[in-house]
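I have a structure I would like to understand better, so I am pasting it below and will then ask my questions one at a time.
For this depiction, one protein chain was excluded, whereas all remaining protein chains were kept in their positions.
Going by the order they are written in, the chains are A, B, C, D and E; count residues from 1 in each one.
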Amino acid sequence: MNERILSEDNQVVRRFFALDTQTYKDGALPARTKEMLGLVSSLVLRYDDCVTYHVVRCREEGVTDEEMLEVFAVGLVVGGSIVIPHLRRGVDFLDRIEGEGIHATKPEHSHT
Amino acid sequence: MNERILSEDNQVVRRFFALDTQTYKDGALPARTKEMLGLVSSLVLRYDDCVTYHVVRCREEGVTDEEMLEVFAVGLVVGGSIVIPHLRRGVDFLDRIEGEGIHATKPEHSHT
Amino acid sequence: MNERILSEDNQVVRRFFALDTQTYKDGALPARTKEMLGLVSSLVLRYDDCVTYHVVRCREEGVTDEEMLEVFAVGLVVGGSIVIPHLRRGVDFLDRIEGEGIHATKPEHSHT
Amino acid sequence: MNERILSEDNQVVRRFFALDTQTYKDGALPARTKEMLGLVSSLVLRYDDCVTYHVVRCREEGVTDEEMLEVFAVGLVVGGSIVIPHLRRGVDFLDRIEGEGIHATKPEHSHT
Amino acid sequence: MNERILSEDNQVVRRFFALDTQTYKDGALPARTKEMLGLVSSLVLRYDDCVTYHVVRCREEGVTDEEMLEVFAVGLVVGGSIVIPHLRRGVDFLDRIEGEGIHATKPEHSHT
Partner (left out) sequence: MNERILSEDNQVVRRFFALDTQTYKDGALPARTKEMLGLVSSLVLRYDDCVTYHVVRCREEGVTDEEMLEVFAVGLVVGGSIVIPHLRRGVDFLDRIEGEGIHATKPEHSHT
């Protein structure tokens, strides 16, 4: 579906997508830290699509179970009990990718 | 005012405050990383009080200007243009603490 | 299910629903513009149910693909990358109604 | 300023304001309970203007300090640490109205 | 899945869950009132998982249809039309538990 969005001649949307990809590249902070920042942001804004995306990316960057759970803990305390179902689905998803070896499918600009 | 809140006999509130303090201690992730997680969460939830608190704490943990700005960049792209005024006040505040040597006043449980 | 809600004797809820319908009628601004306002509001508040409703209504009011995408672009820049999955589902839904000739089912007061 | 808003010929806005007033009247639930519902909603949506309004109204309806703090506790746990500054200002405001005998100024439709 | 979360050695998460359970116990306010506070908070924060949980709990505490609808009305007026789909699913769910005698499955710390 990205193709449909990108084939439309809307430069603002296309540029935003490019910017989104650029944001998580290594810089002063490594991609690993940035992905954890993306994960906690998705948690407090309570968006499962982005939580699972960043869980996979964090795992690819070598974030351990213990570290991941601490990211979740920050999100939980900042965002409150309303975050719990997202945290659960995040942990559940983490379990599944362990078993199944899922990788972040990252077509150009694909995440949130 | 914390005293007033804590002197009231509400255990839930008191425990939440203790938990909040515990969240940012060194663990699998160092306090430094956790403060950056707290900062980006405050940015996307758009709360100046917490942004300034975490800016000071990040600085105390040795987060550089370049790193801080990258945390802001993640918050901006995830949270959108609605985040800009908070980003501005965050950068402005950063400038002021440079000149004035402000430290995070951290009475027990004081932040968000 | 609206019947159930409306058959309950809660005047506040019934009046709110009537008000909601009235809001999008032609006035100083045409319904066409108001539906675009409803669409961008639903996008930044990230609610798919309302996004699809307003996409259909916008289409019925003659909003073109190019215009629709510009509404999406405003929502994306104001609301941030967290809006992307909603934008995708909105565009996807737009594609489907093109093919299938879907119309906004508008039982009295039915939308958001 | 309400006069300015109401003198404008916008029926939707005027009706919304009337509805807002009607919402908190005694019904199946007493006004007292409804004001506590309004208070916790304002807390989790983090809006000081509405928090102080509902704190005053709750006090007028005879809600005690202990009860008020339990409403705050629910808001804190549901909404997370991001709610803390609002809770503080709410408790601070509560202290002030104790000393000063503030009453909810309730010009027709005046609150949130 | 709770077991997985709790078996992980993250004290912050475990304590938050315990606190969440404690919040809704009888205190200065009865559990019945607190569950209504939890319900309206879930509505304005627009989270179906928590809405259904609290609907069941409210029913268990003897909240009547008329009272429940007034809680919904407060949530609708405070939170706006964006709340409508959640209100609908809440009412729909209420209908189903009437027929089926659903009870809140409350494994330790299970809700939001």
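FYI, contacts are C-beta pairs under 8 Å (C-beta built on N, C-alpha and C of every residue); 3 or more make two chains touch, one makes a residue touch a chain.
Source: prediction; values computed, not measured.
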Among the chains presented, those that the missing one touches: A, B, C, D, E
Omitted-chain contact residue, chosen from B:V13, B:V40 or B:V77: B:V77
Hidden partner chain, residues of chain A it touches: 11-12, 15-16, 19, 22-23
Interface residues of chain C (partner: the chain not displayed): 19-20, 23-24, 27-29, 33-34, 36-38, 40-42, 44-45, 64, 66-67, 69-71, 73-75, 77-79, 112
Where the missing chain touches chain B, by residue: 46, 65-66, 69-70, 72-73, 76-77, 81-85, 87-88, 91-92, 95
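Everything below uses one rule, namely that only the chains that are shown with their structure count from here on.
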Chain separated most widely from chain D, comparing mean CA positions: A
Taking each chain's C-alpha mean as its centre, the one farthest from chain C: B
For chain D paired with chain E, centre-to-centre distance based on mean C-alpha positions, whole Å: 21
Junction residues of chain E - those touching two or more other chains: 12, 16, 19-20, 23, 41-42, 45, 66, 69-70, 73, 77, 112
